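Removed: one protein chain of the complex. Kept in place: all other protein chains.
== subunit A ==
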Amino acid sequence: MDTSPPRISPRAEPAPPPSGRPDRPQGPPLGQEPRDNQPDTGGTPPPTDRPAPPPTESRGRVRIGDRVFSGAARGSGIVLLAVMAAIAGFLTLRAVDALGKNEGNFLTTFEWTPNAEPPVFGVAVIAFGTVVSALIAMIIAVPIAVGVALFVSHYAPRRIAQPVAYLIDLLAAVPSIVYGLWGALFLVPHMIGLTTWLDAYLGWTHVFDQTSTGVTPRNLFTAGVLLAVMILPIVTNVSREVFLQVPRMHEEAALALGATRWEVIRTAVLPFGRSGVISASMLGLGRALGETMAVATVLSSSPVLSLKILDPGGGTIAQNIAANFGEAQPIGRDALVASGLVLFLITLLVNGAARLIIARRKEYSGANA
């Protein structure tokens, strides 16, 4: 295919030795249309292996397609930045408005009574609940997701792996309100046994201590379990993709050293997939932090800040917005916007932290192999 006759012009000066890239076979570089070469054959040597273009050519005609595409790409980038700035600006403006009228300390106040006179509201309880429920979800979901992803990518025979992967995809497509209904009608009653057990055997940890037994477990722990189910598919899918991309030669390197299947995974697959699993977890965490309806249906919210995750009460930012937005007065809405800004900041912090973790070991990442 690299012998198309029109490219070779007999009168052209001898082609320069292919510069720089001795590892590339001769011929047109991939993706370069042969048609591009034809107008140039008059004076310039036929391009063999993309030699450094002569200086006169570099700023020649800009083709219309190039201009349209670069404009479109640049425009998309600018739109994204503009949207982000608009969201941040909107949140900040409205939030500042509300915070000016707040009589309590926004960060430490437990109550959310912006409609009272004077208005008092704070994010302490709901910010805490947001972070705790999302953390519980992560702690439960990430190990399971990594396990499922490894099973699908490295253990299961092909004819089982495919349907399982498809089912996980399907799980990701279930709307969150459906999860919420399932959580409220099925999960909550079925959590009683587990809650009682945790209280009985792990109550000494304080975290799993239940103040009064026999209460319906509409608590942060149940919310966390539900969130874990919800983020499981996305974490699994992204992890599986990463594990499938582990180069065959790294796995063979481990195998040739006499590694068992588990040792191959430990020495080659997991280290390579590490940053991908972190990214996947952050995607899941982002969803868990912002999840609204599912939490709203299983949690009975109250302004209580307690580390005892089995006690009912608490709340999350998103759930609080959903619960209070309907009957909120103007100042109440602004107050909710302020809490939204806090959620925005938490998500930003989480993502930043994840990027730091990934960047810290960048030179060891599989990407530069």
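Just so it is clear, a contact is a pair of C-beta atoms (placed from the backbone, for glycine too) under 8 Å apart; a residue touches a chain by one contact, two chains touch by 3 or more; residues count from 1.
Quick note on the criterion: contacts and distances are computed from a predicted model.
The protein name that UniProt records for the chain not on display, among "Phosphate ABC transporter ATP-binding protein", "GMC family oxidoreductase", "Carbon monoxide dehydrogenase" or "Thiosulfate reductase cytochrome b subunit", is "Phosphate ABC transporter ATP-binding protein". The chain not shown here is touched by just one of A:I64, A:A173 or A:M249, and that residue is A:M249.
In the full complex, subunit A makes contact with the omitted chain through residues 158, 247, 249-250, 252-260, 263, 267-268, 271-272, 274, 361, 363-366, 368-369.
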